[in-house]
Every structure is written in C-alpha cells, then in structure tokens.
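Worksheet: the structure to be examined is printed underneath.
Apart from one protein chain that is not included, each protein chain of the complex appears where it belongs.
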Amino acid sequence: MTIPVSAPQDTMTTTPPLVATVQDLRVYFKTKAGLVHAVDGVSFDIRDRETLGLVGETGSGKSVTARSFLRLIQSPPGVYAGGRILFWSDEARRTGAEPVDLLTIPRHQLLDVRGNRIAMIFQDPGKALNPALTIREQVAEVFYQHRSEELLEGAYGDASLLIRRAAGQRTRLAERLLLRLPPLRQQATKLRRRVDDHVAAALNETQIANPRKIMDSYPHELSGGMKQRVMIAQALACNPDLLIADEPTTALDVTIQAKILELIRQLQERHQAAVLYISHDLSLVRQISDRVAVMYAGRIAETGRTEDIFHEPLHPYTRGLMAAVPSAGHTRGRLAAIEGTVPELVDPPASCRFHTRCPHAVALCGAIDPELLLVGPAGHQVACLAYNTPDQLGVDPSALPDLSRRTR
Amino acid sequence: MVDVPAPDSFTVSVEGPWIVRLRRLFDVSRKVLSNPTTLVGLMIIIALLALAALAPLLTTPNVPDAYQMPRDWGVRDAPPGTPDHLLGTTSTGGDVFYGVLWGARTSLRLSVIVVGITVTVGTIVGSLAGFIGGKLDEILMRAVDVLLAIPELIFALAIAAVLGPSFGNIIFALAVVFWVKYARIIRGQIIHVKQNEYVDAARVTGDSKFNIYRKDVLPNSITPVMVQATLDMGGIVLTAATLSFIGLAEAGLAEWGVLVSDGQAGISAGKWWASTFPGLMIFLWALAFNLVGDGMRDVLDPRTEGR
Partner (left out) sequence: MQIREYLLRRLMIFPLIIVGTSLIVFTLSRVGGNPVAIYIEHEMSPAEVARLEERYGLDEPLPVQYLVWAKGVVTGDMGWSAVSAQPVTEALTSRIGATMELALFSAVIAVVLGIGLGTFGGARRNRWPDHLTRVISISGASMPIFWFAILLLILFWVNLGWFSTGRSDPIIFAAIAHPTGVYTLDAILAGDFRALFDALHHLVLPSATLGFGATAIIARMMRSSLVEELNEDYVDAARAKGLPERLVLRRHARRNALIPTVTVIGLGFGFLLQGTVVVEIIFRWPGLGRWMADAVLRGDQATIMAYVLFTSVLFLTVNLVVDIMYAYLDRRVVLGA
C-alpha cells in the first residue's frame, strides 16, 4: 500500500531542536579487493535529550557511522567520501550559531569536540581502557585536556607558566622533572589533588562505591560492569552534549546489562544529553530508544519513533528482523530466519541492497537504489521501492514491488 | 538477538586431498610472492644460485682443487677492472671474481648439507620427545635448554676450534648447533596435535600412532619448518663465514669468509676490493634468505597487521 510522499522535512513543531544531523554520509575503505562501501549514503537526525538507537547486523556499517562522528576512521584505508555530519553544541544552540561539519572542521577544533562536546563509550571496556595506566591516570586525562583553566583557577593566583603547561598536558620530559623540585612541587601536588577530586566526583556519579580505591586500580583488577562504569564516568566527565554508545553492553553479563542501561538513562537525563546508541540487539534498543534507525549494508532502511517501528515496521528487512526475534509476546512457530547473506559491499551496483534476500523483490529492485521517503507520522521514513509512486520512478504500476505478495 | 542468518546451501567439495593440497600450495605461493620485498629476495636467491651453477663456465676451475683459490703471483693486488680480473685480485693473486663464484658454490653446498642434517636430526629428536613423552621428553628438553644457553656462534666456534681448523669441522659444528630449533618445532606440533580432539577420534577409529603422525603432525609441521629452514639457509652461511673469517677454515679456501679475512690486511694500503666484494656476497645471501623467510612467515603465521 503506497502513501503519497513528500521530501523528508521536519513538519512537526513540537519536536526538540537538532543536536546533530547526518547528511548522506559516505565512508569507503580501500582494500585489495576494491573499494568497500561501508557507509553509502546514510542520513538521520539526533535531537536534543533524545536517544536514537542505530540498529543493524554485523557489517551494516553502524560502527563506522558512529566512529565518523569523531573522525576516528583511520585514513588509509578509510576515506570520507561524501556527506556531512552537522553538529550543534549546547552553546551553538543557545546563541543561534551555525552548526559545524564534524568531517571538515580543523584538527584543533576536532580535539575540542572529542571527549568534551561529544563523547564515546566503547563495546569492550576491557579493551577500551589502557591496561598499563591506573583508572585515575586515564580519567584525569579528560580533565587535563578540556578543563585545564578550571583546574588552574582559584587557589593559585598567579600560576607559573610551567604549572599552566602541566595543567594542559603540554610539558616535555625535562619540564616534568623540574616539577618534582621543591618550589614547584607543592603547586604540582595541589594541581594533582584537584584533578583527583574531579575524577572521584565523576566516578561517584556512576554509582561506583569507594571511588578513591578504584582510582588506584588497574583495569584488569575490576569487573566488567565496573569497567564500563569507569568508561561512562570518563565520557560524561566534561558534560558532553552527545554521547555515542557503541554496543556498551554486548560484552557484559545480562544481569549487569540492565544496570548499565539504567545508569545511562539516568545520566542522560541528569546531563540533558542526547544519546546515539548502537546495537545489534533489537529488544534492547526497544527498551531505551526514543527513535530508531535501522541500517542495512551501509544504508538506512527505515527510521522513526520506536513504537512506530516496532508496531508497524514498513521495510521488509525490519519486518524480517521482527519476525526473527523470538520474543515472549510472539506466537510460537518456526524461527523465521532471513534467507541469504549480507551482500558484497565492494563497488555495489545501483540497486536495493536488500533485494537479494527480500521475499518481495521484483526486477525493479535490482535496478534502482531506493531513497528514504517520509511515509508515516512523526518522521517515519523508509527506503523501499514499494512505497514509491509509479510516477516518481517513471515506471508502470505493475513494476513496483508489492509487500502483500511474496516473490520467493 | 538478531543474528546473521545462515547461507542458502552448502557446496560439497569432491576433490581429492592431494588436489586440495596442491591448490593450497599454489594460493600460499601466490600470497607470498605478492609481497615485493619477498619477490626481491627470491630474485636475489635465483641470481646467487645461477652464479653458483655457472661457476665452472664463467671461470676456469682451478687444478687440482677447484675450491682452492688460484694463485698468480704475477697479478697480485690488482684493482677491479683489470683485464681478466673483473673484481680485482687478492694479495696472492687470486681472482676475486673466482672467489665470489666458487664461494657461492661452497655456501650452497654448506647450507644444503647443514640444513639437511639439522632438519633430520631435529625432527627425529623432536618426534621422540613428543611421542614417547614422559621422562625422555623431560630429559631431552632439558638438554635442549642447555644447548640453547650457549650463544650459537660461540658454541660453533668452540666445537670447530676443538676439532681443528677445517671446513668439514665447521660443517659439523654448525650441524651440532643448529638442529635444536627443529626439535622444538616438531615436538610442539606433536603436543598440539595430541591435545586436539580429533586425534582422539582418529585413535578411536583405530588409526595407528604412525598414521596420526604421518597425516596430522607432519603436514602441519611443514610450514614452520620450512620457514625456519629458509631463515637458517641465510644464518648458516653467515655463521660459517664468521668462523672462516676468524680462521677456522683451511687457508686459501674459495670461501667468502676466508677471502674477507685475507683481504683485511690490505685495507690500510687502500686495497679495498678483496674484502668488500666477498663480504657483499655474504650480505646478499643472508639478506635474500631473510627476506624470503620473513615473507613466508608473514603469510603462514600471520600476526594481526591491521584489518
């Protein structure tokens, strides 16, 4: 059933302001086999104080999308081949300033955004924490890097140049040795104590009991859940406007998962931040997201409010995912797995990425790349030819796929 | 949880085991050769082998022993470019070019013999230790530890010194020193296979120990042994040259180490060629085998060099 469409627009007047918007992002990787289109034209919005769940199976490009926000993709072999990621910081929104394009801002500006305006927590906290540094040393880095002015003010008065440099982590080896000498040593210790206070406060926020003791530990001495709390504390330390969570609970016990999710939700409210939550777990995403974007093979298949997506999935892939999830509410029956595998992403032809596995695919699906169309209320968009009108594509009505009919 | 669904169908391969092995060999060789540095190494090896093979054709073999440097008191210390002496002559009139070529032959014989002996001995010892296990294994491994405690060159030096200066003794000394690594490789493979479940399955079906050895241990050990052997081809010549340089080979032998040593005295007088060219050959030989060995190791035993 096709619905008359219009270009994707923000027609709602009560929607919260934008924090970030991804516009036609393309990230490719040069490999021996060719140019892999890991992310091939992805667009979505993230709004203030909202959690957007980015869902997809392994290889869908969701992690690459997330990492692109902070420009973490290594340049050989990765390449930012197109699109923009516009970001409005809190300040920009207040003053009405223009957004910045995270993919092109100069490096010093990028370093200011990273860890400060936008923070990221990673999948396996055991691997994302440096095993050779104590918790204190690692969390302190964020404060030194972004809050050095704050650390210096107050009791110092006229802080010496050396202390200033120490606060900003810009000292050389000789300078660090000098800081051990008596006259400067006191000031350096005072600085360190202030940082410690900040670190302890950050750890406290994530409900870590006895933060002072934890601060002296090494990552391998902590449990998985504890490590993830440390990561979260580190990420929220500078009160970022956007938190990107890349599958933060995948490596954790199911029992701990729930606690961490709850913690993220609470902290999000307290810090009034937006969250981009990456996951392959549908049921999890449903619990915590306000909006969902479903990714497949480097493109967005469908996006909208969580309840809309789950009650009325529009894209055949999304429908397949729902059917494949053996949730308690479903009638028992065959586990409906989606046939086929994720397609080759090297120099893909212009076609729907899903058409080789789609139960409703027709010939047209192998010839045209569907665009994201606004199809439902509250910004429910889907990229499937079944929702286009024949006039839009210039074809016969019989050429369009029909979701009520299976072709395989 | 949504997982990646299984593929449509299986393709069952009906190819025989040898074809599968050959194809694997082909694929591996291609991968190894795709690395440019490995390719360079291989080309150098081919060039060196060509020099060795063509020695009797490119130069007139010395009588009575072609492996002794010829002496021609008329053309002592001739610089490179002298007619008939492309790379010059030594202080006793020996043609440096002759030394380079016949030295290649000497190195080839030496390294092939030593590698042959060491691989065999190492395999035997390693197999005994691995299969019989228990006390014998303990004793043999302690012995291996002891042998590894003495640095290779020094050990070979001592053995050759005690036996007396001769090239044959050098070969023997090197064989004694270099077999140890192979024993470890083979033993390691056997232990690994022993721990593997499918061997228990094989034993249940009645496969004799020897068959397990033949079908599981040996094929899997070939690759690390090949890598080590390639690297050793280079290392053995290097060590042998060092021993000859110190003076443990017969005087006047057409061997690169001996030539470098002989040429040493003339350096202060500006006669650089007698030492430089033979030394360059040693370097090229070791370099080539190291490049190829490394290339092989990268392919056959890859460590994560990035995504």
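Should a chain be cited, it is by its letter among A and B, assigned in written order, with residues numbered from 1 in that chain.
The working rule: a contact is a pair of C-beta atoms (placed from the backbone, for glycine too) under 8 Å apart; a residue touches a chain by one contact, two chains touch by 3 or more.
What you see is a predicted model; the values in this text were computed from it and never measured.
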Contacting the left-out chain in the complete assembly, out of B:72, B:137 or B:152: B:152
Residue among A:44, A:80, A:122 or A:387 touching the omitted chain: A:122
Given B:86, B:124, B:143 or B:191, the one touching the chain that is not displayed: B:143
Hidden partner chain, residues of chain A it touches: 67, 70, 72, 76, 111-116, 119-120, 122-124, 126-133, 141-142, 145-146, 169, 218-221, 231, 234
Chain B, residues in touch with the chain not shown (by the definition above): 37, 142-143, 145-147, 149-155, 157-165, 234, 238, 241-242, 245-248, 260, 264, 267-268, 270, 272, 275-276, 279-280, 282-283, 286-287, 290-291, 294, 303-307
